[in-house]
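Here's a structure for you.
Note that this is a trimmed complex: some chains were dropped, and none of the rest were shifted.
Order as written gives the chain letters A and B; numbering starts at 1 within each chain.
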Amino acid sequence: MQHPLPGHILYGGDYNPEQWSEDVWLEDMRLMKLANVNMVSINIFSWALLEPRPEHYHFEQLDRIMDLLHEHGIAADLATATASPPTWMSRLYPSMLPVTREGVRMSHGSRQHYCPNSPDFRRKSAALVQRLAERYAQHPALKMWHLNNEYGCHTSQCYCDNCAEAFRVWLQERYNSLEELNTVWGTNFWSQRYYEWGDILPPRVSPAQNNPGQTLDYWRFMNDSLLGCYRIEEDILRAVTPNVPLTTNLMVAFKPVDAYDWARHMDIVSFDMYPAHGTDPAWNALHHDLMRSAKGGRPHMVMEQSPSQVNWQPQNPHKRPGQMRLHSLQGVAHGADGILFFQWRQSKTGAEMFHSAVITHEGDEHNRIFKQAAQVGAELAKLSASVAGASTQSDVAILLDWDNWWAVEYLPGPSNRLKYMEIVGRYYHAFHQQNISIDIVKPDSDLSKYKVAVAPLLYMLSPGAADNLENFVSKGGTLLTSFFSGIVDENNHVALGGYPGMLRKLLGIHVEEFDPLTPAMHNQVVIKEGALAGSYPAELWGELVHLEGAQALGTFTDDYYADQPALTVNHFGSGNAYYLATQSSQQFLDRLAQEICQQAGVQPLLSLGSEIEVTRRVTSSGDNIYFLLNHQQQDQQVTLPGGTYTSLLDGETVKDQLTIPAMDVVILQAR
Amino acid sequence: MQHPLPGHILYGGDYNPEQWSEDVWLEDMRLMKLANVNMVSINIFSWALLEPRPEHYHFEQLDRIMDLLHEHGIAADLATATASPPTWMSRLYPSMLPVTREGVRMSHGSRQHYCPNSPDFRRKSAALVQRLAERYAQHPALKMWHLNNEYGCHTSQCYCDNCAEAFRVWLQERYNSLEELNTVWGTNFWSQRYYEWGDILPPRVSPAQNNPGQTLDYWRFMNDSLLGCYRIEEDILRAVTPNVPLTTNLMVAFKPVDAYDWARHMDIVSFDMYPAHGTDPAWNALHHDLMRSAKGGRPHMVMEQSPSQVNWQPQNPHKRPGQMRLHSLQGVAHGADGILFFQWRQSKTGAEMFHSAVITHEGDEHNRIFKQAAQVGAELAKLSASVAGASTQSDVAILLDWDNWWAVEYLPGPSNRLKYMEIVGRYYHAFHQQNISIDIVKPDSDLSKYKVAVAPLLYMLSPGAADNLENFVSKGGTLLTSFFSGIVDENNHVALGGYPGMLRKLLGIHVEEFDPLTPAMHNQVVIKEGALAGSYPAELWGELVHLEGAQALGTFTDDYYADQPALTVNHFGSGNAYYLATQSSQQFLDRLAQEICQQAGVQPLLSLGSEIEVTRRVTSSGDNIYFLLNHQQQDQQVTLPGGTYTSLLDGETVKDQLTIPAMDVVILQAR
């Protein structure tokens, strides 16, 4: 499957001309050209217009929009319009409306008011997609399909009777027998044994906490249900337009939707990126790396970002001057070949009328927001030839796993302070701040190309993943993992006989007890010698660790596990496996990551220090393109390694000392 | 329509004799006389007693109470008893019970368990009112009708099917066509277009935020629905007893009920006044001024205040000695001709048994609370001849608008920190603390009698109101308005082409961006010269303002709009229009108001400084009566302007220096 516009970085945004009269459309075309827009997403919320009455389809307006785009040389990312059904749908098919855990059936009046397992929704949306596909299969503006929109955004879990029935079918496919389900779910606990499939329910509200097996499988099932909706559309589109690439906009690392599962069905991974004011740039980088990695390193795209303020956070300050450009180029730096906005023209009514757009309420090109967007458009156009399609190479892999995410945050549990992505983010930050390129991959994926694998909070571990980690380390890899890892198998059954179960041999330790700390409880890690010598906070979690071949690098200072190991390393085969039994400061983690990289032979890109973010993309001809991003409010001076570089944004030749202004970016092609 | 007791300040309270045996009633009469009570509200929660079975009415007990009051020379404010239906009503007509946004149908068991659009409720309550009116039309105790009670207090929004149906009818009256509704609501957004009236629902719970047009119209509709209940009773009562004045007790500035709409149907505006412990006296004053202004300046009344503690705040301390008296006389000072309590005798059972009453659980006259009430009764009797009917004159108007309130607090929106009444209160405080009399009027009302108009956060602005403001300023008036004003029209459609839309010419500015601040973000306003020279905090909100004829009085100091205007004034016609683009400290606002008053020629009453609250009422013969209220815990000494005064409470002659004890009041008639 080809990129929609080969050799181009995609640039544009959601375009909703149906909110405006046709004279505005022509002005939009003029302004799009002015801003170097080359692709827009259309038709996202048009179902009500396309099918005003059941089976009565009206494509005339969409025809005009498609034609207009083509006339102006702008590609259409054509949405299937299935994200928000018309109001008559919920009148005719009331069971289409989603139901909360408490049994409240939602109404229409906002958006995404459908149960993903509703047969009515599935049938009606398939019919719409079929007609759309057939009508526009040959339209020259059609360059990409945009399936539905933000799957799971508002309705990631439905608990209706349709879902109950579909859940039972799903379970029957997963488990060979009811007996197997009873065993996996452990239903002899609390008298929960099922004797009929029909007795199984979604984890609806009940007097106490629901069975964790039921709860975990419901996460899996709902992810599959949403993906099922996607796949219905996918099958139609691949049949009718086999050469048009498919995407849908994922939503960063979003708990209900397993990006790895979905990426397999997408030709281009795209996602929506809305960092809150003040977000750590490493957090943005993490999500870009995930989206790129989800499709095996192929360039991804930002389907939505805001030109400036949004309207749905508690308070919505503008992105500061330069910030949108910095975010956009950071995306490209991490492998994105497309930067699109929500949305092109700011609505004058509706729930998002105060969400910024490229064309503001002022309606013209003479303002800060448009000017900046136009500048970025021009710069991306300039970069396209060198950068589009270039790849990313990483020595470090962070292991991320949705099943683990769903399982480890089950509550009540050992601690309500365990937030998986927050902890992953801490480990990511530690490597990223060194300017080391990171892939974010599944624990059972091929790790042979990496030198270091990092597995924070890997509570749930399948035998295959455990073998994979052993194999990786035995062949010389370095593993860093953390407390509360290796506790359960993929059925959420505890590894009996001593934690950390299947990691015990690899890590060379035995964890007798894990001890979740309250916010009032504190311990410390002391390291007596070496590069990390010092004393560091230990928060959130403690453990009683015994060595079984590993070496203790650091120990706890307090409580009943004082002087017991807190940080260990085990030499295993040709590699090393590190274990950190607590949560320390970010500063400590940064230093630990640095130490591990040095020992594993992983080098920072350009060695410019941590004040500047540096990434690299490698062109098909093998050229290195370095992105130097200054996220600080102050200018930064750096000294480049030997050789000369071409600065792609201004075409100048650069060597030795270089000043990167505050909030600015320099992109260097090595010669 | 006449005042119920001409020449008297009304004094009394809610009287619920049905909770007590008849021997207690006689004791009540004795104590009422002792306390100078001249009016009581009765029958408020008596429906269950009046109609124990459907269509079986029993008025005998009420007859006795009415007779007893008449015998003792006490006027009856006779309630229509419709606020709480009998339990058999909800059994016979279950659809009468209100339904929450989540679809939960309420039960009886407390009070106000009716949907205002229930045909059953409306029919049954009308029948009761008809019979009450006919029975007591000629009763000499009847001096005023009290319709229902605290409309909307607990059930201000119902989402049942009756409401859905009534909403559609209301919308059909408002909009000429479904097409117009679709346009106004902007339903091309999110695929929300309606093709049948029957598809429109109340803004019930849905996956994301409901359409803002739907939400705004639902506020309007529910206000009209409640008012519809009132008007059914009004029609009956005006037909049967055309000379008896009507009221209902509003609840301060209460978001669900638009006081201006309602006042048009009331002969006397009354309201319930329950300031929490430690409330700023200016906040109380604001609500009095609103209630007086809602009826064009005619004296209003306090229908309920607590003699001391209430029972429904988180903690319920007593009003401190003197405080109830101070509040009561502050009411009179701001134009009230009636001060009534909830309630006369404290209940020994029921949900409000710990709400204080004039007669406490002790049951006699020998305690602090009764004694204080009796003192106030005696003082009001003394004041009646001079004060009752006297009017209030103001040079300053605060503009308040319920549609704006409903629209500007829609969430998610630019900021969840925008609380309309809180911001209005800040502007009110700034003028009130100078002892400048204030009216609180609608933006489209006649402003010709005012020198200064203040329009905080006037987000929603109709063309008529915009013209009104231009007209006011062009003829010499001074306008002060704030950030996030003039953004949308009455349909909640954004003013395209540059904020602040229809205010742009009047204010002489162009706001390119508004920038809601998080609590962690701070800016400053600096004013270089003049009376306001100095540096002040800028919180909550910033803006990027360009001058288009206005003059910048102050500028921001930080962020990307540093050195750009923060406070502007525009000379427009013969007047001036001020704009404050942020929220500064109360102290700054106080100084700004002072400066504006000086320039507009608005003088503080008596010029006694801000330690004493001063108001003035003007008698029909043109005499000035000054109220001097000391809300401080310390005595205050003031120097009166030349001339002598009669102190109405003690009859003494006063001139020059005067000491007002802590928490005390002096009322002076100028001679």
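Just a few scattered comments:
Heads up, the rule we're going with is that contacts are C-beta pairs under 8 Å (C-beta built on N, C-alpha and C of every residue); 3 or more make two chains touch, one makes a residue touch a chain.
Remember, it's a predicted structure, so these values are computed and weren't measured experimentally.
Whole-complex tally (this structure file, single sequence, 2 chains shown): 3 copies.
Keep this in mind: only the chains that are shown with their structure count from here on.
As a whole-number value, the distance joining the C-alpha centres of subunit A and subunit B reads 50 Å. Subunit A contributes residues 16, 18-19, 45-49, 52-53, 81, 83-88, 91, 98, 104-113, 153-155, 277-278, 308-309, 311-318, 320-321, 346-354, 361-363, 367-369 to its touches with subunit B in the complex.
Residues 102-103, 184-196, 198-201, 203-214, 412-417, 491-499, 512-513, 515-521, 544, 559-560 of subunit B are the ones touching subunit A in the complex.
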